[in-house]
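My questions all concern the structure below.
With one protein chain held back, the other chains of the complex are shown just where they sit.
Labels run A, B and C following the written order; every chain starts at residue 1.
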Amino acid sequence: MTLPSPDSKTQLALYRQMLLIRHFEQKIVELYPEQEIRTPVHLCVGQEAVAAGVCAHLRDSDTIFTTHRNHGHCLAKGMSLKKMLAEFYGKETGCCRGKGGSMHPCAPEVGILGTSAIVGGGIPIAVGAAWANQMRGIPAVTVTFFGDGATEEGAFHESLNFAALKKIPVIFVCENNLYATASAIGKRQPAAGSIAARAATYGLPGKLINGNDVIEVYLAAGEAVIRAKQGLGPTLIEAETFRWFAHVGPVDDTKTGHRPANELTRWKKKCPIQHLRKALLSKKILTPDDEKIWQKKFDRSFEEALYFAKTSLPSGIEQLTTHVFA
Amino acid sequence: MTLPSPDSKTQLALYRQMLLIRHFEQKIVELYPEQEIRTPVHLCVGQEAVAAGVCAHLRDSDTIFTTHRNHGHCLAKGMSLKKMLAEFYGKETGCCRGKGGSMHPCAPEVGILGTSAIVGGGIPIAVGAAWANQMRGIPAVTVTFFGDGATEEGAFHESLNFAALKKIPVIFVCENNLYATASAIGKRQPAAGSIAARAATYGLPGKLINGNDVIEVYLAAGEAVIRAKQGLGPTLIEAETFRWFAHVGPVDDTKTGHRPANELTRWKKKCPIQHLRKALLSKKILTPDDEKIWQKKFDRSFEEALYFAKTSLPSGIEQLTTHVFA
Amino acid sequence: MPWTTPSIKISTPSAITQGIRRLSYRQAIYEAQHQLLSTDKRVFLLGEGIDDASGVFGTTLGLTDEFTSQRVVDTPIAENGITGIAMGAAINGMRPILIHMRPDFVIISLDQLLNHAAKWFYMSGGQVSVPLTIRCVIGRGWGSAAQHSQNIQGLLTHLPGLKILMPATAHDAKGLLIAAVRDPNPVVILEHRWLFDKIGHVPEDLYATPIGRANICRYGSDVTIVATSIMVHEAMLAAETLANEDCNVEVIDLRSVKPWDENCVAASVRKTGYLIVADTGHQYGGVAAEITARITELCFSSLRAAPQRITLPEAPVPAASSLEEIYFPGQSDIIKAAKDILSG
Partner (left out) sequence: MPWTTPSIKISTPSAITQGIRRLSYRQAIYEAQHQLLSTDKRVFLLGEGIDDASGVFGTTLGLTDEFTSQRVVDTPIAENGITGIAMGAAINGMRPILIHMRPDFVIISLDQLLNHAAKWFYMSGGQVSVPLTIRCVIGRGWGSAAQHSQNIQGLLTHLPGLKILMPATAHDAKGLLIAAVRDPNPVVILEHRWLFDKIGHVPEDLYATPIGRANICRYGSDVTIVATSIMVHEAMLAAETLANEDCNVEVIDLRSVKPWDENCVAASVRKTGYLIVADTGHQYGGVAAEITARITELCFSSLRAAPQRITLPEAPVPAASSLEEIYFPGQSDIIKAAKDILSG
């Protein structure tokens, strides 16, 4: 099964999505030093193609489970900017009433049923949510995003086995950015191993793709969605990519000695946005004017959301011990 | 690397070892209805070849970690029959002073550093013990035995990853007896999957073998031991075999409806002991007289050990809260 | 097998079993599941070996045939993953009942249970709740030893977000299971295997025993004994013995250890002035510690002596039957505690 390349409109939408995510992250980088966002932020600059390429296939009724590094996934899945920012600012109007902070976004209206910041923790939950759809006869698909580090947890293995066994409509998307915090993957996984290859040993398809090529991501995810919806079961996608900022916070961690600078330089040249941009401009699918208009729009919605977030009331004492039980 | 077939002497020793294990298990089957062994017994009748074939390569300074189904491994590793039986009978002279029962045998003098009855629980501990040898420069090898069920636990996956990463001198021996309690493997793992194949995705050799052919087991284990001792790292051996009794207790579980009878009948024809016996007899390596002498010897040592176990003092009150801390 | 029968004898004190329709604890659990599966499409059962010929000590026998393996699901041996999977199904419209045959296996799943299920509703700001029920069979004896017969209520009650139930009667085994499945939160039910044959009144309808409400099994004015699970029966036996010596014991079956009925216990202690807590678990920070600490806070001026805790010794569970016999406390320990506390 090979899907046709996406049409110009879709390509443009993918591009715009990546741009939106990048725009959001850059704003957070600017705002963070104010120290009003009092929750750790895990930026996804450099990895926008995965969120954009996968979520382009999803509807509100489809579900995603993301991780600590969730901004891109949430935006691409259609989460309200206002609620997201208000949560960052610890406000009652935030998507978790200020209780979750940046690491636990929740927006059931667009298929985000909560988020775990325990590495690997969201993977079995995603399998279960997808299983519920299968049991209830709901033709929706569930995506679980996770990092390369998460594949080292037992939960990853247990989830693949069960999903394959029951042919559950779930898509495992591993964003292999080659690091877990400051530990390179070679220090954590044997060089001769392979995450994508593991899929076959459970009897499910596994694909290693260039995670910085949004078209490649889009095609791989499209196939996986079709498989899932046809009842053929899960797929594992390993998308190789790279993050530009430190593990947490708007910091250049090559300057703090956490990662080598030349590696980052190399990966910046493979920027997923620039990559597509060149192609779209040369094919005249995109004009610089489009971009200017979008940037303005992004600016405006962000300012609105920021105003909302900053002027909302801080989460109040009545929140402290409510919602422990439903 | 292919090892030469074992010589006659070795073949005879392997045969004798299997016979000894079978003899022991049959005695337990006889004794258990007395209800003096007040601890669950997990018999390994039908699986003797794995214990015999692997442990034939090991010295006292090599270490094994076994499971709830440990009688064969303990005997093949040279554990004292007296201490083993005394433990079954809850006696102070038992290998765990009566505190462990049948599921936690321990005999450091022959390389059994304790046993976990948590499925999969012993696997990482084995990796750690083997790592300690590596760190200390001790040229010993560690074997971890576990069932097919254990490969479903996250601990299995985490252990393979780490052992492969650090090239740890450990051998993973999966006794795939096609069942976990009464659940057939097909209900627990996807049909298209493979335990042995998983090894390659971590960059370590994995081999599926006939676990009822002690020579095949012996050869595979021999290669693994050499690899480990040469510093080449771990090996995964998946030995297909079958248990004749119920998951626990001297019960025919095809009669209780837990497993289909015809499957057991088929596997009994593949008895690991009969298989080798025929070959040895026809090659005149073995004579029926040998067997008779052995049986007598086995009987005598068992009777002695049983007498020791039965006449030893029950574990006393001073044992109750001692050895919580060293 | 010998290890499926209790090593201790439990007679059935009359106060608990009055009533008309009588079922065993085992049948009561079976019936609750059968009725839940029949009436609620969202309910399904899952667990290791759930559909085998023993049917989880007889509590799930025949359910796979009747409701299919889609709704009574045998699982791989992967407790943490399966707990997460059950939780995922729970947050997306289902009402799973996850069954563990031994409490020790719950410990493997504490990442999903404590880091996830217990906090999900709170972290989501009250948007996504986790209607997950976990049944866990507890037990003891026959050399099951340290890794197959722990008491885990003390572990599960500590962090916020879980409800923990310990039915002592057939009536509550059914009623609490139904209450758990109806509850929109994660609930763990610890069912004692030595109670499975215990007979009691069990109504036929689909009733819920309210979570957080204790049951006074025996009224008395001299000393309050709060007990959990099988210790309720030990306490009732102790109470009968003590009654012969003119000591009238009030026995409270806690039923729900978290949340627990502090009003009921406090009222009783205010009346008797003496408290003994008999729990199946360990001492340090266990259920008995919490009840003791809290009742001391609430009823200090009524207490005429320090509350006493009857719990396990500070050691893992030993295997030898000679050790098992002294490891697990019973009615004689309760009688001794009552005499001690009353004699100052």
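For this structure, a couple of remarks:
Just so we're on the same page, a residue touches a chain if its C-beta (ideal position, glycine included) is under 8 Å from a C-beta of that chain, and two chains touch if they have at least 3 such contacts.
All of these numbers come straight from a predicted model, not from anything done at the bench.
By the touch rule given at the top, the unshown chain touches A, B, C in the complete complex. Only one residue from C:26, C:198 or C:258 touches the chain missing from this view: C:258. The missing chain, though absent from the display, is touched by one residue of C:86, C:178 or C:289; that residue is C:289. The omitted chain makes contact with just one of the residues C:267, C:305 or C:342: C:305. Across B:57, B:97, B:227 or B:275, the single residue that touches the chain missing here is B:97. Mapped onto chain C, contacts with the missing chain fall at residues 80, 104, 107-108, 110-111, 114-115, 118-119, 122-123, 145-147, 150, 154-155, 157-161, 258, 282-290, 292-294, 296-298, 300, 303, 305-309, 314-316, 318. Although one chain is hidden here, its contacts on chain B can still be listed: residues 63, 94-100, 104, 106, 108, 113-116, 118, 121, 123-133, 135-136, 154-155, 157-159, 161-162, 165, 322-326. Although one chain is not displayed, chain A still touches it through residues 35, 38-40, 87, 90-91, 94, 96, 98-104, 116-121, 149-150, 152-154, 180-183, 187-189, 248-249, 251, 253, 256-258, 314-317, 319-321, 324.
In this section, only the chains that are shown with their structure count from here on.
Taking each chain's centre as the mean of its C-alpha atoms, chain A lies 41 Å from chain C.
Rounded to whole angstrom units, the spacing between the C-alpha centres of chain A and chain B is 45.
For chain B, the set of residues touching two or more other chains reads 152-154, 188-189. In chain C, the positions touching at least two other chains are 75-76, 78, 80-81.
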